[in-house]
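Just one protein chain is left out here, and the rest sit where they should.
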Amino acid sequence: MTAAMHLKLINPNTTQSMTDKIGACARAVAQPGTRIAAVSPRMGPASIESHYDEALSVPGILDEILAGEREGVDAYVIACFGDPGLYAARELARGPVIGIAEAAMHAASFIGTSFSVVTTLGRTCNLARHLAERYGMDRFCRNVRATDLPVLDLEKPGSDARRIITEACRQALAEDRSDCIVLGCAGMADLCGDIADAVGAPVIDGVTCAVKLAEALVSLRLPTSKRGDWARPLPKAYSGMLSPFALHG
Amino acid sequence: MTAAMHLKLINPNTTQSMTDKIGACARAVAQPGTRIAAVSPRMGPASIESHYDEALSVPGILDEILAGEREGVDAYVIACFGDPGLYAARELARGPVIGIAEAAMHAASFIGTSFSVVTTLGRTCNLARHLAERYGMDRFCRNVRATDLPVLDLEKPGSDARRIITEACRQALAEDRSDCIVLGCAGMADLCGDIADAVGAPVIDGVTCAVKLAEALVSLRLPTSKRGDWARPLPKAYSGMLSPFALHG
Amino acid sequence: MTAAMHLKLINPNTTQSMTDKIGACARAVAQPGTRIAAVSPRMGPASIESHYDEALSVPGILDEILAGEREGVDAYVIACFGDPGLYAARELARGPVIGIAEAAMHAASFIGTSFSVVTTLGRTCNLARHLAERYGMDRFCRNVRATDLPVLDLEKPGSDARRIITEACRQALAEDRSDCIVLGCAGMADLCGDIADAVGAPVIDGVTCAVKLAEALVSLRLPTSKRGDWARPLPKAYSGMLSPFALHG
Amino acid sequence: MTAAMHLKLINPNTTQSMTDKIGACARAVAQPGTRIAAVSPRMGPASIESHYDEALSVPGILDEILAGEREGVDAYVIACFGDPGLYAARELARGPVIGIAEAAMHAASFIGTSFSVVTTLGRTCNLARHLAERYGMDRFCRNVRATDLPVLDLEKPGSDARRIITEACRQALAEDRSDCIVLGCAGMADLCGDIADAVGAPVIDGVTCAVKLAEALVSLRLPTSKRGDWARPLPKAYSGMLSPFALHG
Amino acid sequence: MTAAMHLKLINPNTTQSMTDKIGACARAVAQPGTRIAAVSPRMGPASIESHYDEALSVPGILDEILAGEREGVDAYVIACFGDPGLYAARELARGPVIGIAEAAMHAASFIGTSFSVVTTLGRTCNLARHLAERYGMDRFCRNVRATDLPVLDLEKPGSDARRIITEACRQALAEDRSDCIVLGCAGMADLCGDIADAVGAPVIDGVTCAVKLAEALVSLRLPTSKRGDWARPLPKAYSGMLSPFALHG
Partner (left out) sequence: MTAAMHLKLINPNTTQSMTDKIGACARAVAQPGTRIAAVSPRMGPASIESHYDEALSVPGILDEILAGEREGVDAYVIACFGDPGLYAARELARGPVIGIAEAAMHAASFIGTSFSVVTTLGRTCNLARHLAERYGMDRFCRNVRATDLPVLDLEKPGSDARRIITEACRQALAEDRSDCIVLGCAGMADLCGDIADAVGAPVIDGVTCAVKLAEALVSLRLPTSKRGDWARPLPKAYSGMLSPFALHG
């Protein structure tokens, strides 16, 4: 049973080349009946490398979810490794919403006893650790390793990013004694297969994992539960430039 | 991309009617290209309701995995809520192996902030709690509730099982304040949709979840990592009636 | 040594009567040399009762922190029990930033072996639990209890809020066997003393606690560490209506 | 009060020389009134070095417990560091059943603030960590170190096992800063005293610890509780070559 | 092998009738070769029912350990359920020192999946919970229940203590669904067998458990490790009435 479904993939940063790249990765693993819309929000940071950037990516994400609900989207993927706005998005969405850090970490726990995350800047490592804890995946996470690559270097053709990331994965396997690698940035999605071949171990990209998990939950007719925290927010007044975000009863 | 794949669904108990039922549930959610073989082992207990039963279901499961590897099976589902023999199975298998407790608990964590397990006999409740801990899902598991139904009552047409389980799900939602329900026995797979309708909340069956997760991992070309604990077991002598289980180099 | 200091108290919701009320509570406990500016942001929700409201309160908070840094503010208090935007605010601020949930929970751990939180809507209870975990205070938090009062009812003269909250505190002490009570909403700050008298146990309001902690850290010359996660965010482009938030090198 | 008691020591692998050796170690510490029967099962692996080997050692262990109950055995020791089949065995036994990993880790926690485990193959390290967690002993376990010695090398007179293990214990004390050492394999039982002398720190062998704990529990008239999980398994049909394991009402 | 050994049982309170009673219980389970000296310290509280009493019981305990080391004592039992001064005592002692809470909780974890503690005053319940955590036994401890009996009521012939404690044990089994009971006061040692008979479940007294564990460790030649925290304290000056406690180099 492969019903047609409409999946919206939100790249929370506003860099279109990255959005196009991860859209392509997503389509490469989707089922025949899945239509994938890959979008960047209308507002927000060019890349997400701090709590500040992350917090300010959320209005744009929620704007896309609100639009998606009007369009009848079946499920969403939030394609930034910090999973920004995940719980707020779940309040708005009827169907499932999956973050790519969440997806990658869960997938890792099915195929190995331990994983290492290889990410961009060192200042985001604690963020990944907090997510691992929130999802119950800290038991499996041996380490979070920074390459100190800025996110947008992943978009620069001449950068040394691929080599640096591959090397960091190799180190993680050897020093952390992890069974597999989780890539810590949506912008690394296109490198996943090549790195796996190079290092001889499973390498997990959250974008493609999240697409398959979202498809799975839609197939299983499992929506976001509206019984608890993730019930639809109450209608109320919003002021200033955020007044368009007011929900109505 | 929906490649053809061969998925083996192992019901660890030897009750054929249950195997047939859960095979049907699995096929109802599978992708068009997925071929599902639902089997019961050649040896073992008629139902699994104790550590003793569980331990003695494992040789039969491993026998099926060994056969599956010879037949080129792409992924396995172990369809008993105790996930018996999961790690030993992963040592033998090249592709992924998914347990239904594992699958259901992870799925629950994507669509709610908390779940309650509704299961059969009280003496198996700790087993479910240990699994939740092992998978990092204890953060989300508010309670494990026994109905005190023996497993095989689920196969008896005249039994009151459906009503009793539905009632226990209702109580769990009200008293545990959980967002969704995880059904704690493969034999409840066919009741999932009806109970969800009756109680007005997501109800999760591990058999169908595990099928979709196994399909997802195969699509993502993510095998079981062979770098750590789950490397293939070393060849060695086995004696007595277990001598057929000896692996060769 | 009581140096003059400038403390900015940010009520993350845009309801001015609440801002005025908690400003008065703050001033009542401040040292003579402390100047307190109590503000509501220029944008955002009228009250915060969901992850959605909370996420959308953060741009307004960060706008106030950015302004505060230009004005030479010594320390900030974020006066909503969800501590929205706390880590992003710390990235921007040179001095300390204290959330009221954080302040109240820590204070409780100094004067009792356990506390119960009494808050507004049930859907925010998990949020308080997540904060307790993040701060290491879950060991002391016996329960989070909702009164099911909407936040803005606390501002309505004729509402029954005081009686309902007092009753919930009494129940918490009796049923949870907690040593003290933490009030779970900034809007309850003015009720703290009366409830303590009524229930005969310490009752803790985060607004006043946060003011005293902020004063203490400034007196101790302890700024926010800029060595790790909370270093100043990198300059980069922001687009759409959030472009004013772009930081410059 | 030293009553006569009958203690059965089950070496879960089928290597008789190891069974004889650990039987001798057990007898050397037993009380005068304790009769120790050291046995290998009638079926199963020659050594246990994987989840697969461990799972397939359990039927033989349970076969020995069933026989022991018919013979009036007072307590059992399962003498493999993975404590295979421990909970299933407790379901069958009236008296106590002690695993050697459990016994050694608990003993370590009485005489030091921390211990390191020194074991055989690296692939079994996670197994030891899982046991430490299950028993609540992970707080005390600083490290699990593999020597990469196959289990049966411990039985080879000319092997370098003693030197390699002693060296690993020395490293553990120096690098992990542990207070004492737990030997991670029953086959090391005879080395315990010599290694302790060589490294100048307490070295703990689980076989002898388990014997003393079993004697203690029998002296204290403390049986396995039959109120919960470890009640006797329900009678039911078993099929195939495992049909002799069916219990009768 | 049952060597002669000298075991000192220290009742940290100064109530001689309780010391005599628990000495008798200890001797009833000891091996033939074990000589048990049961003592009360020369200074300290008549009973231990607060952190204050507990702290002030420690000088007397340490005084007895210092004397015991001069007398060649092989092992010590500290017979108060708060295990007062345990770590300081281990610094002084060459042989093992066992606390009765520690002993009872560990024993409980060998014979059941869960236990409830039944103790005296409610204000000591957190103390028992902290010990359970420190020993890694919180996983097994379902509840700590107070009877609100003062400790010295256990010594009064006409008191209703036996009935009240038995009733609390019954409630614990029913409501906590625990597999066994741990008695939370040394003064209950003589009631253990009768209560077990009355409630039909294992009931564990720490005094007798600690004696058997101490004997076991001495038989195994396992001393207190002197490599870490529990090395002998450094010699130094002590002043005032505590000057006799100064150790010399």
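Here the chain labels run A, B, C, D and E in written order, and each chain numbers its own residues starting at 1.
Rule of thumb we're sticking to: contacts are C-beta pairs under 8 Å (C-beta built on N, C-alpha and C of every residue); 3 or more make two chains touch, one makes a residue touch a chain.
Predicted model only: the values in this text are computed from it and were never measured.
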| item | value |
| --- | --- |
| Hidden partner chain, touching residue among C:G122, C:P150 or C:P202 | C:P202 |
| Per the touch definition above, residue among E:E54, E:D83, E:E102 or E:D176 touching the missing chain | E:E54 |
| Which residue of C:K8, C:H106, C:R145 or C:K236 touches the chain not shown here | C:H106 |
| Among E:A4, E:A24 or E:M43, the residue in touch with the chain that has been omitted | E:M43 |
| Residues belonging to subunit C that touch the chain removed from view | 1-2, 28-32, 96, 98, 102, 106-107, 109-114, 135-140, 173, 177-180, 193, 201-202, 204, 208-209, 212-213, 215-217, 219-225, 227-230 |
| Residue numbers in subunit E that touch the chain omitted from display | 14, 41-47, 49-56, 58-60, 62, 85, 87-88, 90-92, 123-124, 126-127, 130, 134, 150, 228-231, 233-234, 236-243, 245, 247 |
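To be clear about the criterion, only the chains that are shown with their structure count from here on.
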| item | value |
| --- | --- |
| Centre-to-centre distance between subunit C and subunit A (centres being mean Cα positions), rounded to whole Å | 30 |
| Contacts with two or more other chains, residues of subunit B listed in rising order | 113, 126, 228-230 |
